[in-house]
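Omission of a single protein chain aside, the complex is shown with its protein chains in their original locations.
To keep things simple, chains are lettered A, B and C as they appear, and every chain counts its residues starting from 1.
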Amino acid sequence: MDALKRSSKTITSLNVNLSLLVCFIVIIFAMLSFSPVFAAEGKLGNSNTATHQLGVKSPATDLWRAVRNRDFGGSKGMSSTSQIKSLGANTFINVKGQEWRKFRQNWLLPYGGYFLVSVVGFLFFLYVVIKKVKIPNGRSGKSVSRLSTMQRVSHWFMVILIGFMALTGLLLLFGRLVAIPVLGLDGFAFVASASKESHNVFGPLVIVSLLLMLIYFIQHNWPAKGDIKWLFSLGGLLSKKHLKIGFFNAGEKLLFWFTIWLGVVLSITGLLLLFPYYEQTEAYTQLAIAIHAIAALLLIAIAFAHVWMVVTIEGTMDAMKDGNVDENWAKYHHSRWYEETTVANKALDVDAHVEEMSSSESRKEGVYQ
Amino acid sequence: MANVKFYCDSERCIECNGCVTACKNENDVPWGVNRRRVVTVKDGEPGERSLSVACMHCSDAPCAAVCPVDCFYTTDNGIVLHDKDICIGCGYCSYACPFGAPQFPESGAFSSKGKMDKCTFCAGGPEETGSAEEYQKYGANRLAEGKLPLCAEMCATKALLAGDANVVSDIYRQRVINRSMSTLASNVRIQKDFLGSSPDLTGKATK
Amino acid sequence: MIANFIDGPLWYFSQAVFAIGIIWKILSLIVGKKKSDLSVARGSSVPGAIRTIFSRFIPDKGMASHIKLQIIAGYLFHLGLFALLFFAAPHVRFLDENFLGFSWITLPHWGFIVAAQVAFLGLLLLFLHRLMHQVTRLISSTGDYLASIITFIVMLTGCLALLEEFSELRLLHRFSVEIFLIYFPFSSLMHAFTFVPSRAFTGAWFGRRGIKS
Partner (left out) sequence: MSERLERGVEALRGQIDSKVNAFFSSCVNCGICAESCLFYTETQDPRYTPIYKTEPLRKVWKEEFTFWGKFSKKLGLTKSLCEEDLSSWEELVYDGCSMCGRCSMVCPVGIDVADMIYRVKQGLEASGYSPQSLVAAADRAIEFGSPMGNILPALKAHIKHIEADTGLTVPIDVEGVDYMTTISANEIVTFPEYIAALTRIFHHAGVTWTISSEAFEATNSGLQLGDNKIAAELIERIVAAAEKLKVKYIVSPECGHAYSAIRWNGPNFIGRGYKFGVVHILELLDELYHDGRLKLSGMETSKLTFHDPCQLVRRGGVDAQPQELLASVAENIVVMKEHGRMNWCCGGGGGVSAIERAEEIRIKVFNRKKSQLDELNVETVVTACSNCRTVLEDGLDANNMEIPVLGLTELIAEHLVVSDSVSSKSAGSQPLMDAKSSAVSPVPVITKKTMNTDKSSSSKSQKSISDTEDNLKKIEGIGPKIEEILKVGGITTFSKLSTSQYDDLKALLNEAGSRYKMHNPTTWPQQAELANKGAWDELSDLQDRLLGGR
């Protein structure tokens, strides 16, 4: 009972944490989408007054005004060309650059940093405060087979890749704030270069890992009855009855789908970033970096939460080590799955037993029909 | 030393691309890298203007703000330079720069970016002044020799101005005044011819 | 200081260890004790040996469905590594300048990256399979893991140094290569060379008996 209470607390707090996180994302997106509108309105106001201005004006003023109008009004009548043929050479002034800078410097770096630090800090706090959820009645010593070799391979493949991508990505994002004071400019420069190059090389492999993950895990992650109940009862702890959970509980399914969808978002934006010199992608590239960073921070936070869960709930790690879990663990955490597999196994066992009995009988006695 | 600035006079620029050529030649930049370019607006339409654009050496440079490895620095005279030994070629500066100044040598078909290259105001870089490495990495250091950037010096119509910001703005202000005066003068003539009144040229009642 | 050591003595030492190690092994296979077969041969051994050297590149059909991962990941890794090793522009240039004095066609940059990705994919999957599959987990020795990890590090440092601008990264790559070269003759990495005599021995044995293997 004690264990139950404790884990109820942890799961509740995790959910609060998750909802905070969702709010945060919504806010960020809202700001992102509104800020250009504000900016555009301001600029438009200016240009309106300019047309009414009287007196002599420098011809260059008109030029700059036109340039800015063009930049905000799309291709409204004014074209610019250049003899230089390279991407963006025709663009006179790229006003989006300023927005991108604002987003990165004023939003992403500070709030992204706070977000990540608070998530990790919060999880660490939970780790320290909340004791491990022990396997009820301890380990039985009997094990149940849970994950196949390929399932484990694809999981750890993803862990290695996402871990690596997270590490190198975070270095590139926060390295200037965090690592330069430690390593110095020159020291960080080659770390950052290495991060960038390997981030680019390993990036496409994430797509492979997502595919492997989909292939080997999707069968267990379809929504099933009881999932909603699980979510509403916060992991079955608000409900009085012990919830019967299948192969994965709703939380694990959410983790899976979050990983997959964020992974897809990261892959698409990441691929865009891999080909920055393709025509007409400059604006998309800026957007892609923004989305890429936000999705990555979310995924990293979710991954930390996942790690914390595994560390807290005793016996969960076994499944990913050698594919077998303790029988008591299975009974407690995934009772429906346990029953299904054991019933199936027993049926097999019984069959085999009967067969063996009968065959040995007949062998010994030589009964031939 | 005071701040230095570029200014391009759109009334004078004739899109000859002399500045571009001069820059390429003086700094020996690789193919595909254009530290300076001339942009023409309303090409072939009434009101066509051209401007020569390069790094504007901003006071609050966006490139320096977003650089993940902090490779930018501003010299005493306000020139924004960067350290290629630190640059990792991530391209963030190019996303932030309004003028499209940062350039990247493309290495290979995957468009992996090499180290960023941009206008240095012909002021070299962090390497030892006048050294071969400096030239190889950043191009000429004309400023150290007491010369202005070649683009401006080569400008046939003196449209592209470079140098001490105060001097540049004085020159430009003088040009604007001169142009205004001539416009005014022609206005006066028109007024005289058609209205028969004598305008006041003290400058106090120009409206 | 360290840079000089890595580019100088350690480089020559590692090359020497590598070359001597391989020559030693191959000589010991040639000179070493061999049992002569006194039975009357049905087929001949040399064609059998040659046949087997090549035939074992193709996995047995009936087995294929059971060892999909090893086949796919194994081929990805080995082909990727081979492409990187012999067709990456920096390597060709390096070999040209330091050893051979001639060069050959090189991979374009994107080819290099794709080859690296393919090789990484294969190596990581193989490594994880080694860790996760009950059979390989039982039979793998520390040396097998070490060999995989060292190979991985060599490839990784190579990719980190892709920009070819930071001498530290190039040094790191070279250092890891040196470790690799020194470790090579003492480990199962030797299979890169000994697979030929090994297949040849078996092929000859089967060839004598008139069996296609």
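The rule is short, and it goes like this: a contact is a pair of C-beta atoms (placed from the backbone, for glycine too) under 8 Å apart; a residue touches a chain by one contact, two chains touch by 3 or more.
Remember, it's a predicted structure, so these values are computed and weren't measured experimentally.
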Hidden partner chain, touching residue among C:Phe13, C:Phe82, C:Trp110 or C:Phe195: C:Phe195
From C:Thr52, C:Gln117, C:Thr157 or C:Ser176, residue that would touch the chain that is not displayed: C:Thr52
Selected from C:Ser28, C:Ser44, C:Ser103 or C:Ser167 as touching the chain missing from the view: C:Ser28
Footprint left on subunit C by the chain that the document does not show: 25, 28-30, 32-35, 37-40, 42-43, 52-53, 56, 59-60, 62-63, 66-67, 70, 74, 130, 133-141, 144, 147, 185-188, 190-191, 194-195, 197-203, 205, 209-213
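Keep this in mind: only the chains that are shown with their structure count from here on.
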Chain centre separation in whole Å, for subunit C relative to subunit A (CA means): 36
Mean-CA-position distance for subunit B and subunit A (Å): 44
For subunit A, residues that touch 2 or more chains besides their own: 189, 193, 196-197, 200
Subunit B residues counted as touching two or more neighbouring chains: 85, 88-89, 110, 112
Residue numbers on subunit A that touch subunit C, as the complex places them: 149-150, 152-153, 156-157, 160-161, 189-190, 193-194, 196-198, 200-202, 204-205, 208, 322-323
Of subunit A, residues touching subunit B in the complex: 54-56, 58-60, 62-63, 66-67, 70, 78-84, 86, 88-95, 97-98, 100-101, 104-105, 172-173, 175-176, 180, 185-186, 188-189, 192-193, 196-197, 200, 274-278, 282, 285-286, 289
Subunit C residues within the subunit A interface of the complex: 69, 113, 116-117, 120-121, 124-125, 128-129, 131-134, 137, 156, 159-163, 165-166, 168-169
